[in-house]
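A single protein chain has been omitted from the complex, and every remaining protein chain is retained in its original position.
Order as written gives the chain letters A, B and C; numbering starts at 1 within each chain.
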Amino acid sequence: MSLLDHYRKVRKHSDIICEPLKTEDYIPQPIVDVSPPKWHLGHTTWFFETFILKDYYPGYEVFSKDLDFLFNSYYENVGKRVLRDHRGYLTRPTVEEVYNYRKSVDQKMEELLVGDQAEEINELVMLGCNHEQQHQELLWTDIKYILGTQPLVPAYNGANPIPSKEIEAHDWIKIDDGIYPIGYSGDGFCFDNELGVHEVKLEAFQVRNELVSNGEYREFIDDGGYDKVNLWHSEGWTWVNENSPAKPLYWEEKQGEWCQYTMEGIQPLNMLEPVCHVNFYEASAFAEWAGARLPKEEEWEVASDLITWGDRWEWTNSAYLPYPGYKKAEGAIGEYNGKFMINQMVLRGSSVATPQGHSRKTYRNFWHPKYQFQFSGIRLAK
Amino acid sequence: MSLLDHYRKVRKHSDIICEPLKTEDYIPQPIVDVSPPKWHLGHTTWFFETFILKDYYPGYEVFSKDLDFLFNSYYENVGKRVLRDHRGYLTRPTVEEVYNYRKSVDQKMEELLVGDQAEEINELVMLGCNHEQQHQELLWTDIKYILGTQPLVPAYNGANPIPSKEIEAHDWIKIDDGIYPIGYSGDGFCFDNELGVHEVKLEAFQVRNELVSNGEYREFIDDGGYDKVNLWHSEGWTWVNENSPAKPLYWEEKQGEWCQYTMEGIQPLNMLEPVCHVNFYEASAFAEWAGARLPKEEEWEVASDLITWGDRWEWTNSAYLPYPGYKKAEGAIGEYNGKFMINQMVLRGSSVATPQGHSRKTYRNFWHPKYQFQFSGIRLAK
Amino acid sequence: MSLLDHYRKVRKHSDIICEPLKTEDYIPQPIVDVSPPKWHLGHTTWFFETFILKDYYPGYEVFSKDLDFLFNSYYENVGKRVLRDHRGYLTRPTVEEVYNYRKSVDQKMEELLVGDQAEEINELVMLGCNHEQQHQELLWTDIKYILGTQPLVPAYNGANPIPSKEIEAHDWIKIDDGIYPIGYSGDGFCFDNELGVHEVKLEAFQVRNELVSNGEYREFIDDGGYDKVNLWHSEGWTWVNENSPAKPLYWEEKQGEWCQYTMEGIQPLNMLEPVCHVNFYEASAFAEWAGARLPKEEEWEVASDLITWGDRWEWTNSAYLPYPGYKKAEGAIGEYNGKFMINQMVLRGSSVATPQGHSRKTYRNFWHPKYQFQFSGIRLAK
Partner (left out) sequence: MSLLDHYRKVRKHSDIICEPLKTEDYIPQPIVDVSPPKWHLGHTTWFFETFILKDYYPGYEVFSKDLDFLFNSYYENVGKRVLRDHRGYLTRPTVEEVYNYRKSVDQKMEELLVGDQAEEINELVMLGCNHEQQHQELLWTDIKYILGTQPLVPAYNGANPIPSKEIEAHDWIKIDDGIYPIGYSGDGFCFDNELGVHEVKLEAFQVRNELVSNGEYREFIDDGGYDKVNLWHSEGWTWVNENSPAKPLYWEEKQGEWCQYTMEGIQPLNMLEPVCHVNFYEASAFAEWAGARLPKEEEWEVASDLITWGDRWEWTNSAYLPYPGYKKAEGAIGEYNGKFMINQMVLRGSSVATPQGHSRKTYRNFWHPKYQFQFSGIRLAK
């Protein structure tokens, strides 16, 4: 696929995700970490405008100084930020204006991408497309949160992400001790945090071929898992006590039956599907309860060819830290990854919400251990 | 005017206020005390449905159980509340659905109000209309806040409230000491907090015929009014220090010139207009600085025929407390006023945002002393 | 009694109150409103040093610049404050040093007070003595809080305040409507907030001769008083829900029996004693439940000769606001009272902890409605 076609396809996918939304759904920011869909649509567009059009499109004039200012996010090098927790108060630009912004930038980008480009531009376009794909996954999680936590719990009513597969049998896969290479070494795109290929020495370990199911997680609950202090990290125990009754996000008990909010609305819980929307504390406590542990990210990467993955991001017991030789890029682009390398845990794999072509076994996703709103599940190791 | 015509006129006025809004503007709740316009439109409708249609329209079925649940506000007797600080996360019902709700209730109300009614119904309709008029004033203040505090500060672009009059000359009006009647004694509508007509003995006092102007308030600022601890209540001083630099809401200094956000956007400050959007702490500190004081609410009521008022709500130095013999109504309607009679200060008069026919000299408005977002000004007494 | 003897007697009383304390008890500040006893002892001494010795004792040198700095409290005119909520972290000066400070200032004051004084000095000494008497009452409430809220709930083991009288019979006292004088008009000492004698017109009312008893309050609890939203102010209802299970401070239920922490330790609740340590919200909700109301402060003052009082501070339904003609004193002394005239309710009477000679029927005590830690009770009116 040409770069231009790739660009078009990626951009189109954001529109498809938002297509079933009402104008009202584009606005709220119910928690600071959930951004309004309007903001995602604007911010990903701003990325192409700022890092490509301004520098490479001859005589480019910004579509709107206001939008240029508003859709800057964490890139503190570029300009004064709009307060991150005030995104839900922005009624202007309207949703229609944001779509006009997208159209205008797309038109200019398409003009730019006709024919061959300098390698520098290609790389920035690929970065921008991958950036937008990351936000597409956030669009899913944020739309789900916005719809699923309001009193009327409306369904999404659109083309859903692919449903999860049911889990039929568990096996433990054995991996020998040894020295293994870690990190991305191919020719395609990867983020800078995957670079710095290096060898690690691992002890022998085992990892389960399938994820933990809703049924298994329910056994943990029924066995009083949320009441047993010894299963939890100290911080996790505080979380449990401040979020009583603790449970996976979107789960609720109705007349003794467990249900969960899904994009189709509230549904009975399928006990064979992988458990989802658990945070690191829960994943770790479950593993402790099951007499196992979470894998390290290097173990996961080594085992990745032998296990089934792709349905859920999987919490690992690895902190998000730089690989040997990691270097931040210069300037605003350099803010991308390195500055988050503290107090976050790595998730490996991908999820039903991950755009096609945006996953690979070296991909390092990361979130603070308290978050449940990602499509996050549990794999056991020992 | 017939009750039916009155009902129609009041209801129509809410539509007119919201007419210039974009769908997006109906959604946010930027601070807990500023409700989304959508919520005001729904809640005032719910009032008629709950207290009139359910009881008096034969065979009435609620328009929607969901809306019945969502638009209940502080009436804890009626049903489980939606958390008050989560109103900005409700994307559903959509704005369109809320307007449909209004139309449906209006139609049923109009059927009910054709011809003569039982006195009981008349009274409830009048209460509902006055309730909606109160929310119309809140619509103005909340729309102003939603538009005026976001980064792009859009103008409202609609039919504005009547502009303020310029102040040309100040005089002190003298009132003798004596025994004066206080409270509402007419035949028309009033709220229960105005009842309990009673006599008070007042010392002789003076009150200014006009409000304090922007120009006078600017002198206070230029003289370091916000830095002089002795002018402030202890609580006010804390407020000043936590809101540095303190100033009237919507004021800002640009290159040495004071501007303010108005419904037409940011405008140079007219020094002859009455100062607006000050809280009680500021009003009181200004009065202290000016060698005067705020009037008591009884003084204001006694002087009301001799002064110019109607441009701004005016902070008094009276706490909001019951008149002698005050009795709460039974049931949910009884929640209306009495439960707020603590830690609120009385404002008298009315403002440019007060609907026509909704002001009288006995009207007791009230807010916590910290709030600036009402159309609130300063009158001096001594 | 000579001024010198009065001074000595007042100062001695602070020592007597603190005599049973351990050194450790002088230190903590468990909530921001409860100051360490050490701080009270230092601050009252600082008052005499700052407002009298510095100005009137020839050649006076401050005992210690450090203490001069530390024991300044709310008097922001005098010097930079130590953060009010950090008083419990001051381990230095030691308790012994504070007592040395007291001795040194007492010695100088006694030298100054031998013989006749300028009227100006007399007035400041009387103000200082009354100030110290106010802090003596706070010493009781703060010591009770420090001892009564820690896990081992130690008894005070000292000479207690006079025990409460049991309540034997209730009567309603009737007061005619009329015009009554309010405020202090005698020759003795009073605070500036009692001045501005003025007449008020009151409707006829009734007031109970005795306070509400523990037994009556228990009936309120048993009848679900804390669960009935209609009895409460909106703010009070919030307080109830944030302090669940709400109850008078120091009450606790043990195996079905109500006990309370007293200065002698935890004791069974005497149902005939007046209820104590309730806040304004509770007092007001109880009155509503009982089909009555709280008196206004003017009603209380008018009725004071006909009722039994002195056992408890009594919440009134009057906000703490200035009397007509109230003027703040100039300078730092002027910070004393006026700046608190917002969001506080008046309490009238006095309590078992009030020093002898420090009560009168015009005395205006005041606290924010949420506080329970004062010796505060309930009188009904209707």
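Heads up, the rule we're going with is that a residue touches a chain if its C-beta (ideal position, glycine included) is under 8 Å from a C-beta of that chain, and two chains touch if they have at least 3 such contacts.
Computed from a prediction, not measured in an experiment: that's the story for all the values here.
Within the entire complex, contacts from the absent chain reach the displayed chains A, C.
Checked against the full complex, the one of A:200, A:303, A:347 or A:378 touching the unshown chain is A:200. Per the touch definition above, the residue from C:17, C:52, C:95 or C:292 contacting the chain not shown is C:95.
Contact with the chain that does not appear here is found for just one residue of A:51, A:232, A:286 or A:371, A:232. Interface residues of chain A facing the missing partner chain: 74, 76-77, 179, 198-201, 203, 229-230, 232-237, 280-281, 284, 317-319, 321-322, 324-325, 328, 334-335, 339-343, 345, 369.
One chain is missing from the display, and on chain C it is touched by residues 22-28, 30, 66, 69-70, 82, 86, 88-95, 146-147, 149-152, 154.
Throughout what follows, only the chains that are shown with their structure count from here on.
Farthest chain from chain A, judged by C-alpha centroids: C. Counting every residue number used by either copy at the chain A-chain B contact, over half are found in both chains.
Distance between chain B and chain C, defined via averaged C-alpha coordinates, is recorded as 37 Å.
Between chain A and chain C, the centres computed from C-alpha atoms are 57 Å apart.
None of the residues of chain B touches two or more other chains.
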